[in-house]
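With one protein chain removed, the remaining protein chains of the complex are shown where they sit.
So, subunit A:
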Amino acid sequence: MTSTGLGLRDRVTRLVEAATTPLLPRDYLDLFAPLRSGADLRGKVVAKRHETADAVTVVIKPGRGWREHVPGQYIRIGVDVDGVRQWRAYSVTSDRAATDGTISICVKAIPDGKVSNHVVRDLRPGTVVQLDQATGEFTLPAQRPAKALFVTAGSGITPVMGMLRNHLDELPDAVLVHSAPTAQDVVFGEELRAMAATGRLRLVERHTERDGFLKPVELAELVPDLHERTTWACGPAGLLEALEEHWAAEGIADRLLIEQFRPRVLVTGEGGAVTYNKTGTTVESDGATPILDAAEEAGLIMPSGCRMGICYGCVLPLREGAVRDIRNGELTVAAPGDGVLVQTCISAAAGACDIDH
């Protein structure tokens, strides 16, 4: 485009903005085309398919701004559960070649899980969800390994399924050891068995109700050439820790890549250290004192207003951590990237907190 053309475009943009102020043109466009290019990244749920009794594949048509993912990577999706926006990470499982511009994730409902149960039971096709671009390092290198081993358990199969669906043909020697309570609980069970039947994948299924949890020593028996392999592991923290120890002991820690699903368990109790990233200050505060008071006592300049929870003049993003509403004891937890906004005047620390201020 020529420079005068650009100038024209700028002028048109400015004119349209002048016509929509105080809103932006996109606030109106979002009403009609939430998935258009240039919009915040969103996706539309186009289908849902049960994989097991408590796991579903969700097929999503991402907006025009979607950039290709690398199999093994995950996306963050924002869904409204009981009217509240919740963000969670899910690995992309879809086959890039076979899909029509859609991607899919597979979500397994965990006991009391807010988002996973909502997605499995209530999320309806047609719903628009918020998305982030795919990210993550749990992927295959461009130079495919001569010998690969995948160790997964439960829903930990998902990133590996993404790799197998897209790249199994490029892996000359691949072994998958997968644990699930029973044969029926194996997510993607049929598809994995079909892959194994073609001879391209060696599949070892472990049914923990019968065989017990997998131990690294047993793994070494099942896959004797384990040190010659590059290994990708994804599953419960206990399994991953055991594998890391074993690989370290064997001196091949650099051959193991792991993906952890579960965010670090927050110690939520009474009080904690509150860190303000912009000022670099950390303030110890107890479980009964509002964060606002504790910070001010420590000399920080904080936004505030009524100091009684009605004006929202004190709202700041909680980057990570847990706070308790001193009025009703309600806990608000934030994982990195969430940026949950909290009213500091009625929130006390309920664990270590990182506040954007």
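Criterion: contacts are C-beta pairs under 8 Å (C-beta built on N, C-alpha and C of every residue); 3 or more make two chains touch, one makes a residue touch a chain; residues count from 1.
We take it that contacts and distances are computed from a predicted model.
> Looking only at the UniProt record of the hidden chain, which name from "Linoleoyl-CoA desaturase", "NADH-quinone oxidoreductase subunit F", "Ribose ABC transport system ATP-binding protein RbsA (TC 3.A.1.2.1)" or "D-lactate dehydrogenase (Cytochrome)" is the right one?
Choosing among "Linoleoyl-CoA desaturase", "NADH-quinone oxidoreductase subunit F", "Ribose ABC transport system ATP-binding protein RbsA (TC 3.A.1.2.1)" or "D-lactate dehydrogenase (Cytochrome)", the correct UniProt name is "Linoleoyl-CoA desaturase".
> Of A:A146, A:V217, A:A237 or A:C311, which sits in contact with the chain we cannot see?
Result: among the candidates, A:C311 touches the missing chain.
> What is the set of subunit A residues that contact the non-displayed chain in the whole complex?
Given the touch definition above, subunit A has residues 15, 18-23, 27-28, 31, 80, 82-86, 305-306, 308-313, 315, 328, 340-341, 343 touching the missing chain.
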